[in-house]
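Reviewing the structure listed below.
Complex shown without one protein chain; remaining protein chains in place.
First chain written, first letter: the chains are A and B, and each begins at residue 1.
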Amino acid sequence: MAHSTDSVFINLGPVHPSTHGVFRMRAHIDGEVITDIEPVFGYLHRGIEKLAEGKSYRQVIPLTDRLDYVASMNNNLAYCMAVEKLAGIEVPERAVYIRVIMAELQRIISHLLGIGSFFNDMGTFFTPFFYMFIQKEKITDLLEMVSGQRLLFNYMRFGGVSHDLPDPFLPALSQFLREMPAEIDKYERLLKENEIVLARSRNVGVLSREMAINSSISGPVLRASGVNWDIRKADPYSCYDRFDFDVPTGSNGDCYDRYRVRIEELRQSLRILEQAVSKLPKGKVINPVPLRFKPPVGEAYSHIEGNKGELGFYIVSDGSDKPYRMHVRAPSLLNLSALREMLIGWKLADAIIIFGSIDICLGEVDR
Amino acid sequence: MTIKLSREIINHSLHEHVSSTDYSFESEAVVTDSASLVKICEVLKSAPGIELDYLSSVTAVDYPDYFEVVYLFYSIKHNHSLTLKVRCPDKQQPDIPSITPLYNGANYQEREIYDLFGISFVSHPKLRRIFLWEGYPGHPLRKDYGIGS
Partner (left out) sequence: MEVRIEPCYPEIDAHESRVIEDLKSSSTQPIAEPSGWLDEEINRNILVTTVDKLLNWGRKTSLWTETSFTACCTFEFISTSSSRFDIARFGMEVLRSSPRHSDLIVTAGTLTWKMAPQIKRVYDQMAEPKWVIAMGACGISGGIFADSYSVVPGYNRILPVDVYIPGCPPRPEALLAGIEKLRKKIEQSSISNKS
């Protein structure tokens, strides 16, 4: 007897434990297989780009903190770099190195959370997540030392950073750098060759190289599809051209590769941190800029390799003390461009894993 | 270093396909109108030695006299970049051809511009609001919208 199933329309989110925030998908499923999907955005659209037009340049820094709130230092960095490019502000050497240290610490936090929640979606209910949170809290302590905040740091300024590193920072960072490699090995030992992890993530949600490029995917997701594109190498900013590090890439573009690329990037970040600490120059940390300064008329686009991909700020100045227009090139939104292609044909349970492997932050998707 | 494409190279690859009056240069960007946008994108995407295969971002700016849509392209193969600007002088009913069929990455960004600026993208596969709900009055990122709720 032939079986036939009706196509069912179901709704995931925006209040859903596995959507990493307030993301929503309307899915058509045939049995358990997804036949079509419609992502719905905007549940965290806070109008940051409009609010920025009403604030002075410096008042916008706290707004950028709240874009990708997992890694606010990176947002600060990209925004400050764009304004510095617009106004031609020089950054002291020591501040450049401090910025790199902060950006790499944030990358580690973001990847730890990304990997942890990816395994959460796979069903390892919070166990790997809490292992990773132990290290995340140590980095949070480091960042709290320099900025006084635990999550939204508001640390960078035009022309440098707001304060120099406090005395206990470097010893604590060295201690962290000594113990972290063993921790990463521990995560690997727990999960790398776990049969369930392999069965559920290998060859699942494959994103081809061509599709990834055509869909403007960036960051670890792009590199997992075998594209060697890292802005730290392709268009070096700050002082990344003075460090020795590798760009890990995957070969299949499946969920497992995305997980592996993130783990490898943790190791590379540690390498960069070690070099940055050993080369850290002495000197001042900021070339002060007036509180309400007015950049010349013009426009600037500046981008960094953020934790989730290419994070860029496009700023248009009309010569006043407020930005005429600020646009955020948000990697999280663009990394979802190929979501339909990645999900169609997979079961609903796989869709959760595939979605988790992209690792988005809704504050940045909706802005 | 990602280098900006020089004027000579762009002129050289466009001259067979696009009339030189249809585009101009402004500092480091190419400025064109909506009629020749798709043609220019098609040529620059496939021209040997240029191959701008990666659309980094699409955004729009509301200037007093016109809307400007800004495209930023990279070539992952050659590591160079190009900024392309399209100006839309009709502020009442702005429309621009969509490049989503060429670059899938433009899909959500064009919808975002449609939502927040009210610029229509002709032949976009699904031109609907992306962040705000259907029926929301006005387009917030326009300068005449004002700041605040």
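What we mean here is this: a contact is a pair of C-beta atoms (placed from the backbone, for glycine too) under 8 Å apart; a residue touches a chain by one contact, two chains touch by 3 or more.
Treat the numbers as computed from the prediction; the structure is a model and nothing was measured.
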| item | value |
| --- | --- |
| Listed residues A:I29, A:V70 or A:M156, member touching the removed chain | A:V70 |
| Chain B residues that touch the omitted chain in the full complex | 38, 101-102, 123, 125-126, 128, 131-136, 140, 145, 147-149 |
| Absent-chain interface as seen on chain A, which is shown | 14-17, 21-22, 26, 28, 36-38, 42-48, 50-51, 54, 62-63, 66, 69-70, 130, 133-134, 137, 140, 150-152, 340, 362-363 |
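Going forward, only the chains that are shown with their structure count from here on.
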| item | value |
| --- | --- |
| Mean-CA-position distance for chain B and chain A (Å) | 25 |
| Complex contacts: residues of chain A adjacent to chain B | 41-42, 45, 47, 49-51, 53-54, 211, 213-217, 227, 229, 234-236, 301, 303, 310, 312, 314, 316, 324-325, 327, 329, 333-334, 336-338, 366-367 |
| Chain A-touching residues of chain B, taken from the complex the two chains share | 1-2, 53-57, 59, 61-62, 70, 72, 76, 79, 83, 103-109, 112, 116, 129-133, 140-141, 145, 147-148 |
